[in-house]
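Shown here: the complex without one of its protein chains, the others still in place.
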Amino acid sequence: MAKSVIPIGPFHPLQEEPEFFTLTVDGEMVVDIDVAIGYNHRGIEKLSEMKTFDQSTFLIERICGICSTSHPFAYTRAVEDIIPVEVPERAKYIRTIIAEGERIHSHLLWLALAGHFLGYNTVYMWVWKLREEILDVMEILSGNRNNYAMFKPGGVRRDIKAEDIPVVAKKIDSIIPTVNRLKKAILDDPVLHARLKGIGILTKEEALDYCALGPTSRASGVAKDVRKDAPYGAYDQVEWDMIVTENGDVWDKAVIRILETYESIKIVKHCLTNLPDGEIDLNIKDIPPGEGIGAHEAPRGETFHYVRSDGTNRPARHKVRAPTFMNLPTCKATVPGYTVSDATIILAAIDPCYCCTERVAVVDTKGKQMYNAQDLIRLSQEKTQSLKRKMGIK
Amino acid sequence: MTRKELLSDIQQRFKEDIIDFFDKSPKRVYIEIKPESIIPVGSYVFKNLKARLNIASGVDTPTHIEILYHFSIEYLNVLISLRVKLDKKKPSIDSLANVFKGVNWIEREMYEILGIEFKGHPELRRLLLSDEWPEGVYPLRRDYKEWDKKAIRDRGV
Partner (left out) sequence: MKLPKVRELLEATKALLVGPYTSKFPKKPHVPHPNFRGQPIYNPDKCVGCLACVSVCPVEALDYEDITDPKNPRRVMIHYTDTCIFCGTCEAACIADNEGIKLSNEWNLAFLDRKQSQESIEKELQLCEICGEPVACKDHLKWIAERVGELSYSNPTLYFSRLKELGVIDENILAASRDYNRSDRMKILCARCRRETTLTTK
């Protein structure tokens, strides 16, 4: 039986970092997959040992462009765990607002790009427009659309001004009808049902075995969320629900992200109206020797930081674990058994960041280059079209 | 099972294996164990206690090479860190990758950046470092020196 090998990468159109996927295919079916990462290894753990605790926050913020708050959140919690201290209430609320605002825009971004890869460009454009409002909110709150530079060990750097709160609350309210419409448009769509249901299933056992995180594991029925299990910030003072579904396919992962957007909107609104008064910063001067662990539920799953201090003003060791590190190996369980055109969306379903849209080369067994990135997207979009035709939708 | 029962259960069950037991705070427990007993303890914590591996972190300390396996037990809100101290000259430990798959990548990462050998790992090859990175140079060891003479190190480029 002739098997072909399809290399995708090292610059993958869907992945946060340039990654190299080797798909072994039998005809249309993928039978095996291997991942190679490290093409964009920046040595941040080593670099962090050369910066002070305060300066590291900005370095850590730049690990990921989309979830740029989750890493500083986990890092500052790890540093506070060394001492140990509790940050002031107001700082907790501000941190929660920023983190949840980021979750909204990150989930919307995923939804938009998932639509794009399925050939559903209407969703892509709608969501892009909607996400703009959230980015404006973040600009008002933190001064920047991304890389908010709000966190520091012991508190936050910027206060939320009282006169900004009504503006922000109004903007947040204004996106709810649009999200509603979007939710209907996606959940009703028969083509999306046909395309996403039963695709890329990750069973509960596999999710536990791979230690999968965030929406990837919650779609498989694993009810684990750091915000609920080990509450931090203001998460224990707000009423919100953890969204868990059972099937583990791409559809469930999409549904979870849409529904989580509502929960995030709820949390942001609650925090904005109940923002307590008081200090925003503890002005930590010295970090004693010791070890600290910080975790934060990022849009993609739990971000985990381990910081060891030896009493100087620089970390002695800083271990960063991004959620994709645990989620990406699950592709070994999800991709085999499905077609090449499905592989695009299954690999996208774990929501790696989409920073590097570069090139993809699909090569046949003799090594001739046949397809590029556009072709792969075209393959995926053509499948949607043919499904549409089969179902009699124009 | 409460937190207290859980901890005394671990202490009873692995009396021989535990070197040090440090109850840092309500949410954090550090257990130092012998390197050779990582498989029984690790698989007990993962399988029987239904813990989730957060990550393992390797540290090069002045005396040892240390690995911390962070397991979180969600229903009790406890994070157990299993600490093993390995010999600095030739660090090696049994691999947990055959027990559960989540540990596969992090062992590969520690293998290349700290030079720890994981015995019995199914595919112990490089994960992050580039192919031209020389053998036996481990970037997170204390004695690491820059080997690439051609690397550019000036402002803003």
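When the chains are written out, they are named A and B in that same order, and each has its own residue count from 1.
Here is the rule we use: a residue touches a chain if its C-beta (ideal position, glycine included) is under 8 Å from a C-beta of that chain, and two chains touch if they have at least 3 such contacts.
Just so you know, these numbers come straight off a predicted model, no measurement behind them.
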| item | value |
| --- | --- |
| Of A:54, A:89, A:209 or A:279, the residue in touch with the unshown chain | A:54 |
| Residue of A:34, A:49, A:164 or A:310 touching the missing chain in the full complex | A:164 |
| Contacting the left-out chain in the complete assembly, out of A:166, A:190 or A:276 | A:190 |
| Full-complex contact with the absent chain, from A:4, A:22 or A:147 | A:147 |
| Interface with the undisplayed chain - residues on chain A | 51, 54-59, 122, 126, 129, 132, 136, 139-144, 147, 149, 157-158, 161, 164, 181, 184-185, 188-190, 393 |
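What we mean here is this: only the chains that are shown with their structure count from here on.
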| item | value |
| --- | --- |
| Centre distance in Å when chain A and chain B are each reduced to the mean of their C-alpha atoms | 25 |
| Chain B partner contacts - residues on chain A that touch it in the complex | 36-38, 41, 43, 45-46, 81, 84, 208-212, 224, 229-230, 291, 293, 295, 302, 304, 306, 308, 316-317, 319, 321, 325-326, 329, 332 |
| For the chain B and chain A complex, residues of the former touching the latter | 25, 27-28, 30, 52-55, 57, 59, 68, 70, 72, 74-75, 77, 79, 81, 100-106, 126-130, 139-140 |
